[in-house]
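Of the protein chains in this complex, one is absent; all others appear in place.
Think of it as A and B in the order they're written, each chain with its own count starting at 1.
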Amino acid sequence: MFFKINQGKFKEWLLALKNQGEVYIPTKENNLWVYALLERQEWPAYFLNTRIPVKNLFFPNRQALLSWKYEPGSMGMNSFVPEGKKRLIVGLRPCDSRSLQLLKPVFAGEYADIFYLKNLDRTILIGLACSQICPGSFCREMQVDPQDSADNDIFLRATPEGFVAKVITERGKGLLAQGFFAEAGENDWAAAAQEMPGRDALFDLEIVKANLNSFFAQEEFWQKVSAKCLNCGICTYLCPTCHCFDICDLRTPEKGVRFRCYDSCAFPNFTKMAVHNPRAEKWRRYRQRVSHKFNFFFQNFQAIACVGCGRCVNFCPVNLDLREILTAIH
Amino acid sequence: MTENAQKGKTWEPRVLAFLCRWCSYAGADLTGSSRLNYPANVRILRVPCSGRVDPLFILKALRSGLDGVLVSGCHPGDCHYTAGNYHARRKFIILSRLLEYVGLDPRRVQFSWVSAAEGDKFAQVVREVVADVKELGPNELFRIPEFAPE
Partner (left out) sequence: MANQVIENLSDLISLLTELFRNGRLTSFLGYQKGTVKFKSSPLIASRAEDLAALNLDDFLHYNLTFYLKEIKGKVGLLVKGCDSRSLISLIKEGQVQKEDLYIIGIPCPGQIDVKKIAFSMGCDPEDLEDITRSEEDGVIVRFRQQVQRLTKEQALLDKCLACFYPQPLLYDVLLQGDYLPPVPPKLRGEDETARKSAAEKWAYWSAQFARCLRCYACRNICPACFCPRCVVEENMPEWISPVPTLGDNFVFHLMRLMHVAGTCTSCGECERVCPVEIPLMKLNEKMAADLKELFAFEPGVDLEKPLPFRTYRQEDPNEFIK
């Protein structure tokens, strides 16, 4: 099912959505694009992608899990499981949209993570097709289509007049039949497809997957490609699919809060234990990072933990380019 | 490091005082043995020398919710370790200016030279620091919202 809307009505529709719940749109704050609550800001005329991926709204860097407080004779506890307050995120790119589904099996496994799942449950996702290719990105090689996405409730394509919307879920449909949109047809949807800059594929994902096992033992290869890595956490923290975390208490003798925060396998102490650090050397950490995302995660969850958004490439302080490495493995 | 505001009582500031063992701590001891009164808001941490006080201690104190910090050592020239207080003096002015630059009121972190014979000076310094901090109010700078979800 397809609908269409013009620019003016689109802005009104966004404001009307606020009656349904908290509305987040891409907003520029402090020279950064982020998802922020819709207040007075305009819908962006031109934006590529947010700096911080959308996972931050579902699996934030700082998530209080529970708190406790000692009173004489008792201990009170408080949980921070998100309430059911509805949220709507408008403007999700296909890569970020895919990432939310990729993370789901991680958080919905044997130990269901109520924080992530509750957030996913209460949030309506309204995606937006891309018209440009982000620098450093390789979404198409990762089988993410910049012009189409099935990972949202509604998916929008921009047109000169406004937008064409594709309905993907029932609850998405409920939002569109609201008096702002007019019905549209398959040809409107097809006409709204944009010509994306062409480029030869950098690598074939299937070949990379197939080769990774044999690359594991090639120590020299990993030493060479990881030599300039800084061991910071930028690639991990800006990655839409990275999900390693640390749990830490902040407390006084009387009370405390248990937090979950991001952690990065690139940090030298990530695997440090009492007697040993199995990944003390940088090349081991980098090998693990690539292997986890492109090999082990696939073995566990039948999906590759990378959507090709390009943030790791674009924001790496030393221009360590994952595309070069994947191409080499190919 | 417990809560500053207690139910049913007016708030009293908590000030952490780093006193050097040879001069200021002895001076504080003299205050006591001279039966001079000084506010009970101060908690004393003895260090071997004012030069031992790492700016990290001061920042950690503020981070933990203490309302004020006092660092006190021997007068310049009298340091038991010859130059510890000279090095401390340099560190402290740099830290002080940095804290002021980010908007922290310099009255929360104060410094003094108190010798082992200056029992009355110690009492006076503490009175001044506590009065300043009381005027500034509780340290809510680094309050963690999750600590008190209402």
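Quick note on the criterion: a residue touches a chain if its C-beta (ideal position, glycine included) is under 8 Å from a C-beta of that chain, and two chains touch if they have at least 3 such contacts.
Source: prediction; values computed, not measured.
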Touching residue (missing chain; options A:196, A:250, A:303 or A:328): A:250
Per the touch definition above, residue among A:120, A:134, A:205 or A:304 touching the missing chain: A:134
Residue among A:61, A:79 or A:277 touching the omitted chain: A:61
Chain not shown, touching residues in chain A: 30-33, 46-48, 51-52, 61-62, 134-136, 227-228, 230-234, 236-238, 246, 248, 250, 259, 261-264, 267, 269, 313-315, 317-319, 321, 323-324
Contacts of chain B with the absent chain, listed as residue ranges: 55-56, 59-60, 63, 76-77, 83, 86-87, 89-106, 110-113, 125, 128, 141-142, 144
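Quick note on the criterion: only the chains that are shown with their structure count from here on.
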Interchain centroid distance [CA atoms averaged], chain A/chain B, Å: 46
Touching residues on chain A, where the partner in the complex is chain B: 64, 67, 78, 80, 250, 252-255, 257, 259
Partner chain A, residues of chain B touching it in the complex: 1-3, 64-65, 144, 146-147, 149
